[in-house]
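This structure is in structure tokens; I'll ask about it shortly.
All protein chains of the complex are present and in place, except for one that has been dropped.
Chain lettering (A and B) follows the sequence in which the chains are written, and residue indices restart at 1 in each chain.
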Amino acid sequence: MTRRPAVGGPGALALPALLLALLLAAGPAAARGRTVEVWIAAVPVGWNVVPNGRNAIEGDRFEAAQTTFQTVVYRQYTEGWAKLVPNAPGDRGIQGPLIRARVGDTILVHFRNLDTVFNRPHSMHFHGVHYRFGSDGSYIPGFSGPGAVVKPGQSFTYRLVAGPDSAGVWPYHDHSPSMTDSIAGGLYGALSILGPRQRAPDREFVVFLESQLGFMTIDGRAFVGNTPVFHAKVGDLVQWDVLALGDEQHTFHVHGHRWRTPGGGVVDTQTVGPAESFAIRWREDVPGTWLYHCHVESHMMNGMIGIYRVAR
Amino acid sequence: MTRRPAVGGPGALALPALLLALLLAAGPAAARGRTVEVWIAAVPVGWNVVPNGRNAIEGDRFEAAQTTFQTVVYRQYTEGWAKLVPNAPGDRGIQGPLIRARVGDTILVHFRNLDTVFNRPHSMHFHGVHYRFGSDGSYIPGFSGPGAVVKPGQSFTYRLVAGPDSAGVWPYHDHSPSMTDSIAGGLYGALSILGPRQRAPDREFVVFLESQLGFMTIDGRAFVGNTPVFHAKVGDLVQWDVLALGDEQHTFHVHGHRWRTPGGGVVDTQTVGPAESFAIRWREDVPGTWLYHCHVESHMMNGMIGIYRVAR
Partner (left out) sequence: MTRRPAVGGPGALALPALLLALLLAAGPAAARGRTVEVWIAAVPVGWNVVPNGRNAIEGDRFEAAQTTFQTVVYRQYTEGWAKLVPNAPGDRGIQGPLIRARVGDTILVHFRNLDTVFNRPHSMHFHGVHYRFGSDGSYIPGFSGPGAVVKPGQSFTYRLVAGPDSAGVWPYHDHSPSMTDSIAGGLYGALSILGPRQRAPDREFVVFLESQLGFMTIDGRAFVGNTPVFHAKVGDLVQWDVLALGDEQHTFHVHGHRWRTPGGGVVDTQTVGPAESFAIRWREDVPGTWLYHCHVESHMMNGMIGIYRVAR
């Protein structure tokens, strides 16, 4: 991502609706925050949901042919889609790049459809951020514009603003006429937006709950040994970005830990349904090799489980 | 609805449990608030879930015979069930009338069963409000009274009180022995109760998530072009009344907008399961033609999606 310095303006904490409207109208020059630019393409990949071919806990084995499929995913590129950007640590799943911004920032997402396998239109629809109707990215017969049906070979730039109410973690995904197949195929990702003065975490873990090929997946992988192994050490400020898409409700659980919800309750298991998302934070204080998983039993048994290792 | 002026009493903000008890015991004369009276009957109708015969986004077509059924719904009448009241704007779905009240009000719901098609008993059971056991409207062998099994041709009056903890949006529905069939057939509606000094919204949209004939429905309709088109303009205070019944969990999403939950978190997608309900409010500031839908993909693809138009 390219980050350009702020141009001026009042304090971000008091960014009111009127300023936000001006900002959406006038573009980045009026923004107090930075302008974050990112180039993303929809690209074909072959994806193996169970690369090691096994369910380590229950002992089942699978052939690669049962667990691999051709699909289209979002991948990050350098400016002008010049070169594919290798995925960052903590961002290695089937999902697209984690787009990071801060309240007050303008986010320009330059999207190109490189789907040469299915030759379908695609788009990007973003949750949680502010934008004008033209950047909605959703197909509505008779109303939607070019950002909703980006054909293979074409490009579109979505202009988004992280408002005061955008702090947190949000999904983005295809909302073109091919969205049913493409979301099931992994055409989604996450935005992570810090509050005006919020400290960035030491570790940030993206947990995308979906299903592929009949397996229940985390970041497109199933079963311990394939799903992400997240690492932290005692004293780290860790953040879990938990999101879901598809048809199912999940209950996200981490062993040996608890967290506070916005209302002030404490939970260690939290419901997340399709397109819901939340960020969980804690200062790590318990070394061990912990499980994190969806607590819906059939989901857990069918792959939606991983390991979180905390070193002293 | 008939609204009668308040008779006196202390400020509604401090309505304590004892006063509430007195009020339930003594009836409307003791109430500080108004008495709201409404006449409702269960009446047979033919209902078409997909009146225009098509799924505009995916292009499928349906015959009227596939999408129409005979059912029984709640409909509002003038005093003494003299005359059917045409549905109000924003209240045109399969559900019964939106019963509006304010904290402190006593609500008298006069119910008559006019189900001459199936000849089944029916009742009304109300969420969110206070009432004595006799107004519960739920069939319990050996315990329930006449309000739980209102036979065809019979009437019953439910006496309800909007307590200090009743502000918000709540479902009502049949809870007689025939409730399984009748709720699936649309025998439900909503209560909308304002806080003691809460401003009424400029626009109020009722979104009832259920299923009929295998379609996933909003207010008894499926697919863009059949589901309600809600209208507002920039500057309006809009309120969405979101409710669900049946067997499914839904995640309600509105494009281009976010809202604050009671705990202070911000979401743009929110889980609503059977008999859950919530009111969402915002001051409208984004013109456009927006989608609102359940984000469970199979629900959205099977009809649970509509359009919200915001004019400048």
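The rule is simple: contacts are C-beta pairs under 8 Å (C-beta built on N, C-alpha and C of every residue); 3 or more make two chains touch, one makes a residue touch a chain.
The structure presented is a predicted model; accordingly, all values stated were derived computationally and were not measured.
When the missing chain is restored to the complex, the residue among B:35, B:55 or B:271 that touches it is B:271. Counting the whole complex, the residues of chain A in touch with the unshown chain are 56-58, 224, 249-251, 253, 255-256, 258, 260-271, 283, 285-291, 295-299, 301, 307. Although one chain is not shown, part of chain B still touches it, namely residues 17, 20-21, 125, 127-128, 130-133, 136, 138-141, 143, 165-168, 170, 177, 179-180, 183-184, 245-247, 249, 261-265, 271, 273-278.
The rule is simple: only the chains that are shown with their structure count from here on.
Note: Cα superposition of chain A onto chain B, rotation of 120 degrees, nearest 5.
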